[in-house]
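A single protein chain has been omitted; all remaining protein chains appear in their positions.
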Amino acid sequence: MSDTEHLDLQSVLDDIYAAVEPRRGEGKVADYIPQLARIDPKSFGMAIVTVNGKVFSVGDAAVPFSIQSISKVFTLTLALGKHGERLWKRVGREPSGSAFNSIVQLEHEGGKPRNPFINAGAITISDLILAGHTPREVIGEILRFMRMLADDEDISIDPQVAKSEAATGFRNAALANFMRSFGKLDHPVEHVLGVYFHHCAIAMTCVQLARAGLFLANNGQQPGTGHSIVSRQRARRINALMLTCGHYDGSGDFAYHVGLPGKSGVGGGIMAVAPGKAAVAVWSPGLNENGNSQLGSVALEMLANRTGWSVFGA
Amino acid sequence: MSDTEHLDLQSVLDDIYAAVEPRRGEGKVADYIPQLARIDPKSFGMAIVTVNGKVFSVGDAAVPFSIQSISKVFTLTLALGKHGERLWKRVGREPSGSAFNSIVQLEHEGGKPRNPFINAGAITISDLILAGHTPREVIGEILRFMRMLADDEDISIDPQVAKSEAATGFRNAALANFMRSFGKLDHPVEHVLGVYFHHCAIAMTCVQLARAGLFLANNGQQPGTGHSIVSRQRARRINALMLTCGHYDGSGDFAYHVGLPGKSGVGGGIMAVAPGKAAVAVWSPGLNENGNSQLGSVALEMLANRTGWSVFGA
Amino acid sequence: MSDTEHLDLQSVLDDIYAAVEPRRGEGKVADYIPQLARIDPKSFGMAIVTVNGKVFSVGDAAVPFSIQSISKVFTLTLALGKHGERLWKRVGREPSGSAFNSIVQLEHEGGKPRNPFINAGAITISDLILAGHTPREVIGEILRFMRMLADDEDISIDPQVAKSEAATGFRNAALANFMRSFGKLDHPVEHVLGVYFHHCAIAMTCVQLARAGLFLANNGQQPGTGHSIVSRQRARRINALMLTCGHYDGSGDFAYHVGLPGKSGVGGGIMAVAPGKAAVAVWSPGLNENGNSQLGSVALEMLANRTGWSVFGA
Partner (left out) sequence: MSDTEHLDLQSVLDDIYAAVEPRRGEGKVADYIPQLARIDPKSFGMAIVTVNGKVFSVGDAAVPFSIQSISKVFTLTLALGKHGERLWKRVGREPSGSAFNSIVQLEHEGGKPRNPFINAGAITISDLILAGHTPREVIGEILRFMRMLADDEDISIDPQVAKSEAATGFRNAALANFMRSFGKLDHPVEHVLGVYFHHCAIAMTCVQLARAGLFLANNGQQPGTGHSIVSRQRARRINALMLTCGHYDGSGDFAYHVGLPGKSGVGGGIMAVAPGKAAVAVWSPGLNENGNSQLGSVALEMLANRTGWSVFGA
């Protein structure tokens, strides 16, 4: 009998939904690109997929949203597949202690990003995935990977979002050019940013996202197909990185309150992993001061409290 | 039946001991105070205390060593008991992204330390524990707390170490004066540092230390006595803080390789917690480049691999 | 005929006095020690002493005030006399690009202060002057030096100010302990700070101060006595340091508007040097956002405009 069998997860989700209802619209919706600013700030969806394959959901769990930085978990997974542990010569594994797009540490540390989840690190990961291929090929590869993981061919990249990112992504262009100035990128800045902007523009629903992350809750295997996506050890390690670095300069706070490995995106999504139990996705566009979904964090804290899924104790 | 029953933990420890044997002496022993520099660099001890009360140990597990920063976990626990969650107005909960004794972030953030485990944060915690009492009273209180947790009246403070810390602790004096200049300490710098230097000078064995940390593995309760040291939630939260901030600028790396909440000290000790299973202490004086016990980290990684205790998946 | 003969300097001072009259009280009086906060914010005095020995003054030019950081010019002069150019192994010569009491750069640059006029640098200079002597001896030496330069035995140290500096100088204690932690101070922190706090507490009038700085306007020689205080080259170099570093993070601005080497203090004084022409002192307690006397800066800009004394062109 699985640890999750005794829990009525649908009731838990329903309770969470009711609890956040009066707070819908809290936080500040990201407005740096028009496509994000236009989202209904009261959207709220949440989905749980257990390692037994059960799916529970509530609210706007079937509405696609821009996964943004959550995609970094999957590009990291791909890059580890291509480069193995050598990857860590190019990116660190430590929390950054500063904003997600800070350029300061990059200067102090010679162009080597602190971890793969800050923007500079994820841009480096895009460079690593390119590995001599064209941006188009690599973007296709990432998309196919997401579809395979979520077992859903409908997942796509929002071309408007990708275009807006490219048009307004001056900070990311600064980061990429800066790393290039240290000789830390192998491919042209435009190619690297092309890949980066496109994987951030992938649109997914909560259900799709929870399904895609399930291998991380299941020792690296997809429960449905039995496919081994990564080794047991690698699954643990990616979870560790999410826990220490997954929420920018709010990672400590998220660990403190929620206690689950997770990764947030400025589109308002968070994907979280309860090892051995389930993958969870939540979406609520309003962000807190650290750039993480405000109600999404609240909802996951409630979930952790109700289920006892915190990795830090029941 | 407990999760740990099927494991032959003594064999695991013996194997670890054999594996690190040829590497004894690796790393750099802290030499900033004479008492630490004098330790035999080849010392190695390790102890596991399970939530069922079983004790396993190997090597120098009964030799007292200077617990140094590991004491910060216990002073934090005391301070949370006195001040509750208001404590977080004075100290942050985020990884620092820099060296344990950096003063830079303190300036940028107006004298508020990033977390209770960097030196500045622990000094603030000493200030909070003082709460109008004399340093002597408070030092006594900390010592009694440690003895109670470890169920061992033999634990004491090494007066030579405490004196050396005070005599050479210019960096800590800088941190304390700096915070005082921001109005962030309530008590005289000398009193605060007096408390700080003394709790860092507590000497304990691996067995004592694992016993003392056991409440964090057992939802806040001491298994033997049934005493509730902290609430379930608080135990989880302290574990979360150890995981994200417990190893200075090597916290991400420790999470990646070991996957257990833990706290290291420059004396070469590490205390780690496997929630629901056991508390572990390891001691080996040689430090790695981040100031954490080199073989201690290796030993804990082996332990996590052998036991499947990583919080991030089996 | 001297360059200054054709100028009616008394009229210039009278005009300046009239011009600042309606603005008296502008700026913020330093309040970090009670003795400074108690000063009448409307005080204003100014004095010019030409290399021909003529003295012109206006307003409160005969009222003693706390010279604070202006004293750093004189302790630097003393330290250069004792250690020569080797002194620069201990202190840099570059503008700091940050606040006068920043500790950040000190960490990045291993405890070596950027220049002798930021607090950390001046504390290092105090350490260098000590040179094995007692604080009492060295404080006496500094005071005698000031009396000799100003040709006035009445100059003294305000004991209340010195005591207040010591009691509240946590930031300076942080800087000193921090440098000591890098092994960058030769004497005990208390001794070094004792010297530093006392020379900052010297009280002088505008007339005394202008007289004391006159050697810097006269190629290192005192015009009256013919004594050579420093070599021509050293006089030029001290002037260069004042111009690039004399006004904390407002040094560029002061050079831009006034164009004279000068040194300010938080007591509201500024001493400026017109090479080959005169030394000037002005006092007005209200400080601008960079911690320099607001009306003092204005008055010196008017003076430079009227006299054509800017070192950057007529």
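By letter and in written order, the chains are A, B and C; residue numbering begins at 1 in each of them.
Here is the rule we go by: a contact is a pair of C-beta atoms (placed from the backbone, for glycine too) under 8 Å apart; a residue touches a chain by one contact, two chains touch by 3 or more.
Everything quoted here is computed from the prediction, not taken from an experiment.
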For the chain not depicted, the shown chains it touches: A, C
From C:P135, C:G250, C:G269 or C:G286, residue that would touch the chain that is not displayed: C:G250
Hidden-chain contact residue, picked from the options C:Q35, C:T50, C:T75 or C:Q105: C:Q105
From A:N52, A:T134 or A:S181, residue that would touch the chain that is not displayed: A:S181
Candidates A:V189, A:A210, A:M242 or A:L287 - the one touching the absent chain: A:V189
Where the missing chain touches chain A, by residue: 102-104, 107-108, 170-171, 173-178, 180-181, 189
Chain C, residues in touch with the chain not shown (by the definition above): 92-98, 105, 114-115, 216-217, 219, 232-233, 235-237, 239-241, 243-245, 249-253, 255-257, 259, 261, 275-276, 305, 310-314
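Following the convention adopted for this analysis, only the chains that are shown with their structure count from here on.
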Arrangement of touching chains [line / ring / star / complete / other]: line
Interface numbering overlap (same over half, different under half) for chain B and chain C: same
Chain A and chain C, separation of their C-alpha mean positions in angstrom: 56
Centre distance in Å when chain A and chain B are each reduced to the mean of their C-alpha atoms: 31
Separation of chain B from chain C, taking each centre as the mean of its C-alpha atoms, in whole Å: 48
